[in-house]
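Working notes for the structure below.
A single protein chain has been removed from this complex, and every other one stays in its place.
Note that the chains take the letters A, B and C in the order they are written out, and that residue 1 is the start of every chain.
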Amino acid sequence: MIYNIPYIAVVTLVLIGLYAVIMKRNLIKIVIGITLIESGVNLFLITLAYREDSVAPIYHGSGMRLMSLPVPHALTLTSIVIGVAVLALMLSLIIHIYKHYGTLDAKEIGRKEE
Amino acid sequence: MMGMSKIVKTMVSVALPLTLIYGLYIIAHGHLTPGGGFQGGAVVASGLAMLVVSYGSVWTMDRIKEKHLSSLESLGAFGFIGLAFLGLIFGSWFFNNFLLGNEYLFGMIGEGASNINTAGVIPLMNFAVGLKVIAGLFAIVLVMAYATSKKGGDL
Amino acid sequence: MLDQLSQLLNSLTTNSGFWNPLVWGLAIIIAFLIIYILRGYGKKDYKKGTEQAKVFLSGNPEYEKEKMHVKSSNVYWGFMESLKWLYNVLDKMHTGNVSDYILWFVVIMGIFFIILGVI
Partner (left out) sequence: MNGFENILSDLLVHSPALIVAIPLLGAFLTPFFGKVHNTARNTFVLIIVLLTSFFSFLLVHDILVNGNIHTYVFGGGSALTSGGFAVRILFQVDGLNAFMAIIATLFAIVGVIYSWSFMKEHTGLSKYYTLYLLMIAGIFGMVLTGDMFNFFVFLEITSIASCALIAFYTNKGKAVDAGFKYIVVSATGALFVLFAIAILYGQYNALNIAVLASNIQFSFLDRIALVLLISGLAMKAGIVPMHMWLPDAYGRAPSSVTLLLIVATQASLYGALRMIFTLFGGQLSRSVNEVGGIEINVNLLIGAVLVGLAILTIFVGVLMALKESDFKRMIGFAAVAEIGYMILAIGAALTIMFSVNDLETSRLALNGGIFHIFNDALDVGLLFLVAGAVYYATKETSLNRLGGLARNMKYTTVFFLIGLLAVAGMPPMNGFSSKLIIYQSTFLVNPILSIIAILCSILLLAVFVKVFYSAFLGPKQAKYEKVKEAPKSMLVAMAIVAGIILFIGLFPDIFISNVVEPATRALVNSGEYIQYIMGVI
């Protein structure tokens, strides 16, 4: 059971993220929702990396013990980097949107002309 | 943002060098310990973001120009991809670790517990990525803070 | 060389016939020729610059040329009017709200999940 807790957390995070994206009207909250989904996926990748009785894959210092394969770590890192880029892009677009429309409400933006 | 009180500014002046050194350490030791270009770059950039917060984006923008940062960022990216191309030229394979095996520069692998002079082009690529991340993240924070401030409102 | 040329002229065969644009082009040219010949049998007493050439709108005066242009949203007016019920549904679907886009994505994902995973 204790090993399943991370997976439960993953599903919860993704679901909360989807809830925020679908239900919230504030653009910043939508962005937060996407970040939550991303955190969930990253947590999932990191959880997959752990194998029982293994240590962190640092070249020196593992001794004779088993090292876990660091590929998921690399994948997570890449996905975090991409996430930062996407986040920055979304926030800067939101700044522009706010300048044009004076509101962050998704429904009101849809109604306004130019 | 017009900057914060004197206490904050003083504390930032004390903490900033330490943060920068810590970030640069993580970049330099990326091939030996957990960390690397992105992580260290993020630490350095967060230190610089501290500067933006405490001194105000207008003050910072006057001293560090955004276009210089984007040139630096391009330089970092160019360094990364250029090293990959050097691998193609010297190591006959794209992204090849062509420095591995030479005696002088980053040639060895696994010599000594924490010898920086190892692992071929990986530390060099870490430096390039670090440069790119520092410049990129700092530029993002700076431009966003400036665009939402009063003076930069019409950016 | 000849081999390549014949490959170039090959026709697209499907299992119930073939399609060769060159044959089709030939047929079109012949059709146009026939039309041209038929046109030759038309009236010969048409004169430019007389009353004959004027626009006839059931006796009403002709509008300005620019105003006569039918705007695009009026072109298929009747079609839109008869399908109004359908367009009402479609317009309701296209809210332009990004949350709804993701909602549809989740719905489709659910459908796929039910089909592949549950049953």
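Annotations
Everything that follows uses one rule, which is that a residue touches a chain if its C-beta (ideal position, glycine included) is under 8 Å from a C-beta of that chain, and two chains touch if they have at least 3 such contacts.
Because the structure is predicted, anything quoted here is derived from the model rather than measured.
Take subunit A: the residues that touch the chain left off the picture are 14, 21, 27, 30-31, 34, 37-38, 41, 44-45, 48, 69, 71-72, 75, 78-79, 82, 85-86, 89-90, 93-94, 96-97, 100-101, 109, 112, 114. Counting the whole complex, the residues of subunit C in touch with the unshown chain are 7-16, 19, 21-22, 24-25, 65-66, 68-73, 75-76, 79-80, 83, 86-87, 90, 93-94, 96, 98, 100-102, 104-105, 107-109, 111-113, 115-117, 119.
Residues touching the missing chain, restricted to subunit B, are 70-71, 74, 77-78, 81-82, 84-85, 87-88, 91-97 (touch as defined at the top).
The definition used in the following text is that only the chains that are shown with their structure count from here on.
Across A-C and A-B, the chain pair carrying more C-beta contacts is A-B.
For the pair subunit B and subunit C, the distance between mean C-alpha positions equals 56 Å.
Rounded to a whole number, the gap between the C-alpha centres of subunit A and subunit B is 23 angstrom. Interface residues of subunit A, counted against subunit C in their complex, comprise 18, 21-25, 30, 106-107, 110.
Residue ranges on subunit B touching subunit A, taken from their complex, read 32-34, 36, 38-39, 110, 113-114, 137, 140, 143-144, 147-148, 153. Those residues of subunit A whose C-beta lies close enough to touch subunit B in the complex are 56, 58-60, 77, 80-81, 84, 88, 91-92, 95, 99.
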